[in-house]
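Yeah, one chain of the complex is gone here, protein chain that is, but the others are all in their spots.
== chain A ==
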Amino acid sequence: GAAGATGFGSMADTGLLESLLRLLEKVDGGTDSQDVAADLGVDHQVIVGAVKSLQALGEVISTEQKSSKHWELTGEGREIAEQGSHEARVFNAIPDEGLPQNELMKMPSGKVGFSKAMSNKWIRLDKAHEGGPRVFKTVETIEDTVRDKLQLVQKGQSAKLEDKEKNELKKRKLLSEVTVKSYWITKGSSFSTTITKQETELTPEMIASGSWKEKNFKPYNFEAMGVAPDCGHLHPLMKVRTQFRQIFLEMGFTEMPTNNFIESSFWNFDSLFQPQQHPARDQHDTFFISDPALAHEFPQDYMERVKKVHSEGGYGSQGYKYDWKIEEAQKNLLRTHTTAVSARMLYKLAQQEKFTPVKYFSIDRVFRNETLDATHLAEFHQIEGVVADYGLTLGNLMGVLHQFFTKLGITKLRFKPAYNPYTEPSMEVFSYHEGLKKWVEVGNSGVFRPEMLLPMGLPEGVSVIAWGLSLERPTMIKYGINNIRELVGHKVNLQMVYDSPICRLDS
């Protein structure tokens, strides 16, 4: 947090801090915290604490972390530095008249000291001595170099030893090499040898008493992040949905009731003049319902007209010339597009006494029994816009699309002829992607076929133009998400939800 990791509660005592600062005042170019510890005669860890306290005061000192290696005596090494090496202790224990070997071996240093002293040729063993083997000195005096070397290290003068010697002692487990973390301390920009206690926060008491005027406030760390507000978050896909709804409402489109996931094949396919043998009606593409398996209520007259236009034609159409079956139309399914709802709405519109132009939209879930991959799920949200009026042209459709996509920040559009069973003409909408430097498909559009509209009872001169796109795709592009599962469904990473920015589609 901004208050800093080191609170004032753990402040080292002011006397020590000031001693440190006075020491620092005298040296040019700074000093090492280990030297400070030696000079002030305190443990290094205490100095480390003092340094941290000083750091928290701002720019009094500046520090740089260092790590250095140094040699230190082991427990056995310290014993030898004090009492002499095992071999020296053995030598010293032997009187001029010698000592029985078994007695010598009882000494704590006996075993090790005996063999070392033997190899140093300080002592000799008389095996044939009467009364058992006896050990005698062979020299008058000895020089205990092991002890001398260890004492050098103990005095911090390990540099006087050669590496080979140090390694020899390390092998004998008398020395070890340790890494020490220390600070290189120099004067800071607001160096002073006296400590003024700094305050972290303004308090109600300071305001009341006016004491804030005399206080020194701890500098604030503007580099640190603030504390995250305690709040909930909206899902990014739903944020984009809100924006698309907004765009349609701004354009005067009325929202369709799409809260019916279960649809009959009749409204999902037949009413749209999609033949009963169309591949989209296969088990491979569409989820059919086993319970409730069939829809049981249809507008009878209308259904007859749909049957006729499929099987025999009419309204200027050849029809598909096949045996249309009600059993196929009754099959319930999970709607494969929201156009099923558009069909219901257009049928309802056709039942009005007098036709009135309409503009409709919807954004809701649709379902496909597809092979799933990084960009395909079994369910997704379809965005759909529909305009019904007398005399609408293909040019009008492109005009509406231009307005709609301009609101999404997409102005460069072009249209490709395409195929769709219920629109004619059908157009795929492409926009120029500045980043990818190519045209990418952004939606589908078309003019509903007369074989769909006329059986509903819409007047002859009325055209219905429509377009659709998925909500997921623009959202994935907007939020830079490559795998759709990271956006939709329970596998979503909540951190992504927490972190997602607001959605402005036109910027």
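Heads up, the rule we're going with is that contacts are C-beta pairs under 8 Å (C-beta built on N, C-alpha and C of every residue); 3 or more make two chains touch, one makes a residue touch a chain; residues count from 1.
Criterion: contacts and distances are computed from a predicted model.
Q: Given the options "DNA repair protein RAD51 homolog 4", "Large ribosomal subunit protein uL5m", "Phenylalanine--tRNA ligase beta subunit" or "Ubiquitin carboxyl-terminal hydrolase", which would UniProt use as the protein name of the unshown chain?
A: Checked against "DNA repair protein RAD51 homolog 4", "Large ribosomal subunit protein uL5m", "Phenylalanine--tRNA ligase beta subunit" or "Ubiquitin carboxyl-terminal hydrolase": the hidden chain maps to "Phenylalanine--tRNA ligase beta subunit".
Q: Write down which of A:T31, A:S85, A:Q274 or A:N332 is the residue touching the left-out chain.
A: Considering all chains, including the one not shown, the answer is A:N332.
Q: Going by the contact rule already stated, which one of A:S85, A:S158, A:Q276 or A:S470 would touch the omitted chain in the full complex?
A: For the chain that is not drawn, the touching residue is A:Q276.
Q: Touching the absent chain: which residues on chain A qualify?
A: Within chain A, the residues that touch the unshown chain are 230-235, 237-238, 242, 245, 248-257, 259-264, 275-277, 279, 283, 287-298, 313, 315-323, 325, 328, 332, 334, 357-359, 365, 367, 369, 377-379, 387, 389, 391-396, 398-400, 402-403, 414-419, 424-427, 430, 439, 447, 449-451, 463, 465, 488-495, 497-498.
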